[in-house]
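Just below is one structure, and these are the notes that go with it.
Only one protein chain is missing; all other protein chains are in place.
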Amino acid sequence: MIPFQFITAFLLIFMGVYAFLYKRNLLKLILALDVIDSGIHLLLISFGYRLENNVLPTAPIYTGYETVKAPMVGPLPQALVLTSIVIGVCVLSLAVALTINAYRHYGSLDVNKLRRLRG
Amino acid sequence: MFGYWDALYFVYVFIIGLIIAYLLMKWAERASSGTRREGEGAKIFLSGEDQDRVIPDFEHFRGYFTGRHVMWGLIRGINRMFIAFRREHTGLLGDYVSYLLITIALVLGALIIWG
Partner (left out) sequence: MNVLPFVIIIPLLGVFSLPLVGLVGKKAREAWALLISGATLGVTSKLLYNVWSTKETLVYTLGAKSPMGQGVGFPVRIVWEVDLLSAIMAFTIAFVAFLAVAYSIEYMRHDTGLEKYYVLILVLELGMLGIVLTGDIFNFYVFLEIMSIASYALVAFRNDTWEGIEAGIKYMFVGSLASSFILLGIALLYGQYGTLTMAYLAEKMAANFTLTAKIALAFLIGGLLFKSGAVPVHMWLADAHPAAPSSISAMLSGLVIKAGGVYVIARIAFSVFGMAVNLRTLGWVIIFFACLTLIVGNAMAVVQTDMKRLLAFSSVGQIGYILLGLGIGLAAYGTKVGEIATAGAIYHTVNHAIMKALLFMVAGAVLHELGTKDLNELSGLAKTMPKTTFAFIVGAAAIIGLPPLNGFASKWLLYESSALFNPFLGAIAIIGTAFCTAAYIRVLYTFLGRPSERVMKAKEPGMAMLLPMFILVGAIILMGLFPWQISKGVMIPAASMLANIKGYVLAVMGGV
């Protein structure tokens, strides 16, 4: 059986790709980028989750984790996701800045209006 | 023969290329209209296009060999291919995304079947 968090992650990714194909507003495309990124982050985070003997795992960020005898979640995916979130924020802020400039030049947020470069 | 080229090969290829180019030029010259080699108002053949024709919006460039003029018979012959290629470049973001997805799907299919 595929764990439900993987299904959720792939649904998020597909939602984002769908929005990329069929939405025309630039702001919605930015949201689509964020949704795809969130899906991948969820996938990565859930790789670190281990359920052993029906004991819930503890996050390594939890203070006093040395005393916890229960299993731990993998710390590496969390570090990866943290890095990836920072990158995502850079991409989003740059995308919003470009969108503002595009509105200034084209007077519209419709991405299909941005087609002077062709051929 | 790896990594070493005989100078003679190059000469052969060059000569064959020259002959092909000459034949192509002859063919294009015949196929195009408005080329006169001698006599009053001789016009050299450079392109398939008539040099004297006035192009709308480009009247002031008459007589210069502009980028628009230098396009010879070979290119004219497969003009339809270029038109198809240019039409594909639509400039729509959705098309760019769909091409990306198609590429990934192709690679995925090939790798799953034969990988």
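Which chain is which? They are A and B, in the order written, and residues in each are numbered from 1.
Just so it is clear, a residue touches a chain if its C-beta (ideal position, glycine included) is under 8 Å from a C-beta of that chain, and two chains touch if they have at least 3 such contacts.
All values reported here derive from a predicted model rather than from experimental measurement.
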Inset, instruction - Check the whole complex and report which displayed chains the hidden chain contacts. - result: A, B
Inset, instruction - Touching the hidden chain in the full complex, which residues of chain B are there? Just list them. - result: 1-5, 10, 58, 61, 63-68, 70-71, 74-75, 81-82, 85-86, 88-89, 91, 93, 95-97, 99-100, 102-104, 106-108, 110-112, 114-115
Legend entry - Residue ranges of chain A at the interface with the undisplayed chain: 13, 17, 20, 26, 29, 33, 36-37, 40, 43-44, 47, 76-77, 80, 83-84, 87, 90-91, 94-95, 98-99, 101-102, 105-106, 111, 114, 116-117, 119
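Here is the rule we go by: only the chains that are shown with their structure count from here on.
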Legend entry - Inter-chain centre distance, chain A versus chain B - centres from mean C-alpha coordinates, in Å: 45
Legend entry - Of chain B, residues touching chain A in the complex: 86, 89-94, 97-98, 101
Inset, instruction - In the complex, go through chain A and note every residue touching chain B. - result: 17, 20-22, 29, 111-112, 114-119
